[in-house]
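Missing here: one protein chain of the complex. Every other protein chain is in place.
We just call them A and B in the order they show up, numbering each chain from 1.
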Amino acid sequence: MAGLGGACLLLALAVCVYGIGASLYGVRRSRPEFSDSGRRAVYALAGILTVAFAVLEIAFLRNDFTFNAVADTSSRTTPGFYRAAAVWSSQEGSLLLWAWLSSLWSSLALFLTRNRMRDVASYATAILLGFAGFFISLMVFYANPFATTRPAPLEGAGLDPLLRFPTMMIHPPMLYSGYTLCTVPFAFGMGALLARRVDAEWIGAVRRFAFAAWFLLGVGILLGARWSYSELGWGGYWGWDAVENASLMPWLTGTAFLHSLMIQEKRGMLKVWNASLVLATGTLAIMGTFLVRSGILNSIHAFGGQTLGVPFVCLIAVMIVGSIYLVVSRRGMLRSEHRLDSLLSRESIFMANNLVLVGLCFVIFWGTYFPLISEALTGHEASVGPPWFDRYTVPLALILVLLSGIGPAIAWRRATFANARRNLLVPALLGLGTVALLLVGGVPGDPGALAMFGCGAFVIGCIGQEFQRGVRARRAMSGEVPPVALLALVRRNRRRYGGYIVHLGIVVLFVGVAASSSFKHSVEPTLSVGQSSKVGAYTVHYVRPTATVSPAQDAAHTGSTLALGAVLDVTKNGRHVATLYPSEGFYASDEPSQGSVGSLIGGQPVSHVAMDAGVTRDVWSAIAPDLETPQLKRIVQIGNKTIPFARPEDALIAVAFLARSYLQHPPPAQFHFIVSPLVMWIWIGGLIVIGGGLIAIWPSGLALRRRARALARAESAQPGAGAEQGLARV
Amino acid sequence: MNPARKRTVRLTVALSAAVVLAAALIYTSFSAASPALTPSQLLAQARPGHSYQLTGKVLAGSVRRSGSTLDFSIEDRAGGAVVPVAYTGTVPDPFREGREVIVTVEKRNGAYVGERDSLITKCPSKYSAGPPSAGKQSF
Partner (left out) sequence: MLVAIVTVLLLGIAILVISAPLRATRSAPEPDGDDELAALGIAREVKYREIRDAELDYRTGKLSQADYETVDATLRSEALSILDRLTELGEQDAD
């Protein structure tokens, strides 16, 4: 079976090479049949890689330990769901996932453009096959997922317990979908420059791809933050870690691109800027993929394997040099057709928004790669921490939020100043009023948070006003009742109102972030049974300890041998709020030096946090039970001495005895309690962004086309008279 | 002002703002950064009152918990110099002897004190997404 996988990889590589040659030959020599053949090579690649991925997946599900990848990351005791997902927890498997997803998205994109933009699509085909070929070469020459060892080991190392959470297992495929999708607009951008064709058709196609990438990348980032907060033991959702930043950067440039593309579409401006943005997004996505697996930065996500660093650096260098060369050499065709009509226009707000987003990206880039930069410039490696990031991103985020409120109130092309001023007055008062109310209401005077709340209220006011006025305008035409009018309004102006909803979601998200970071209460007490601790306005009482032994009883079904925890009673002003059951799971390790009993629980311990999530606040708890007491250590030592490795059932009984001893004489345990206000709004905001994005991109269907055709007929019959018909609908 | 001049003015303003931001960024990053040092480098260069990022392996047998402080020693990856650290704050799940860690330390009265919550443990396996400071004590 591994042979089949390996053969697939070689076949895939051959297909890539052929496809690149055929596409380039087809476009240079105007032989469309070769371009078509090149495109079909991408389809074939997708098919072959699907077979390869299936082979690997089946090996994992069947616990085929002849495969090194399976032996390294899975085991018989790893639960089924995690075995299936363990495929991408190894370096090799993740490369295969990347290549497979890339081939799928490339096939889809090329299928959708199969009848249009043939020259651009041919170049794009070659570039996409180039990316796929790169990753396949890495697998064939450096990190083969189908490498085998015979005879097969009896048991595998097991999936790292830290990864045994549902969100964590969906997070890589989502993120990879985002990263791989970023290469599609990159390829079409390069293709357009190579074919010297940047027109309305290209804009329409590339917008869809860029949106898909932005969407999935955003979902991946949100899932990562959610995993970090709800499953990891530190209670935070964002740490400005190198890998988190690496995924945020292409998302920021992608957001900027989606906005400035609208300006190019309407006014033929910003072509150089857009070309640079789309190429930068793809490059940042590859850099993000590289960062995660190269270990060049001191991140906890270092995947090691320095050998992969060099090929990636070469690829990134080629992408950067190629991009710069193309943009400079094609700058003639990228000249703007028009100039900005007025500073007071939605176009100019969009441009400001672009500058802020790119500025944010630059700040994050600088901070993330600073260890390398400082090493190169000063010879000493140094790094900056979250406080430095916060100092610059918070003001920029505030400006961004403000712009997202001002934009909707300004018209395209040239707004009337008096109208704009009038439109912004009520929301501005709302914003200031909110800040005043909060201060009076006793909210601590944190300037950053208060500014965000004020800006948030301002934006919500602007967006609400837009909806209200839109509904009123529609009702003036159609006389529908408000709910129907609202639906019709959104349906007929999806991009505009979907966009407003996305902005609303972003604002809600930022308000949640501001509140939960500035006003959270965190304590780390050591409590004995019966003791309580105060955190914020809540009191947490340690009622009694809990213990479960063996995977079958492990509540999280993650396969831990032993899980020790606590029952916590949370009250506020004497009133019962929630009962929490945090625990720590102890897993088997593969170190025989720990002894027969010790090795059953000597693996990496993982916190299972317990929280009471609420609309106004989350109460979060985690426990670190103390297994190091002399009494408990003695049990393990005696077990190690008297129970041989050959009798794991007896060792398990010893672990059960350990658990019982812990329950009867529980030592004080270390706890971590956090009360974070408005954290829920981060996830709610994320969902609103997702919903708004889907509304914005949803194709508008026949109605628009029919209307346009009718208008065309009217126009050709009577120039200028078509004005009254068809267009007077909002 | 004619349109061309207006555009030049706008461009100049925008560029200047960008340059100022970049300069502020660059300046503060160099002054706010803490250098990454190995134990041998730290012993040679550390000055009291400055914080440093100490990277290395946790020395076997050196981990002791006394109350809320965790005492451990860090040695060079290749063996050699050893630095004892007194640390308070959250301890990541993967922390254990022999693992590679990064902790921000400051030299105070001859001893090295770890900055609160700054302990990060590198995941040992080849492809593992590990957490930032996770909250639990381990063996």
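Rule of thumb we're sticking to: contacts are C-beta pairs under 8 Å (C-beta built on N, C-alpha and C of every residue); 3 or more make two chains touch, one makes a residue touch a chain.
The structure presented is a predicted model; accordingly, all values stated were derived computationally and were not measured.
For the chain that is not shown, the touched chains among those present are A, taking the whole complex. Of the candidate positions A:Ser37, A:Ser122 or A:Thr368, contact with the unshown chain belongs to A:Ser37. Looking at A:Arg116, A:Lys534, A:Arg634 or A:Arg660, the residue that reaches the missing chain in the full complex is A:Arg116. Only one of A:Tyr18, A:Phe365 or A:Phe519 touches the absent chain when the whole complex is considered: A:Tyr18. When the full complex is taken into account, the listed residue touching the unshown chain is A:Gly47, out of A:Gly47, A:Pro79, A:Pro395 or A:Gly433.
Hidden from this view is one chain, which touches subunit A at 1, 3-4, 7-8, 11, 15, 18-19, 22, 30, 32-34, 36-37, 40-41, 43-44, 47-48, 51, 116-117, 197, 199-201, 203-204, 265-266, 409-416, 418-420, 422-423, 466, 469-470, 473, 476, 493, 496, 704, 708, 711-712, 715-716, 719-720, 723, 727-730.
Everything that follows uses one rule, which is that only the chains that are shown with their structure count from here on.
Centre-to-centre separation between subunit A and subunit B, using Cα means, comes to 25 Å. Residue ranges on subunit A touching subunit B, taken from their complex, read 72-73, 89-91, 94, 157, 160, 162-163, 168, 172, 228, 232-236, 239, 241, 243, 293, 298, 300-305, 339-340, 343, 355, 359, 362-363, 366-367, 370-371, 374, 378, 380-385, 387-388, 391-392, 524, 526, 584, 602, 604-607, 622-624, 626-628, 670, 672.
Here subunit B touches subunit A in the complex through residues 3, 7, 10, 14, 18, 21-22, 25-26, 28-30, 32-36, 53, 55, 65, 67-68, 89-94, 102, 104, 120-123, 125-139, going by the rule given at the top.
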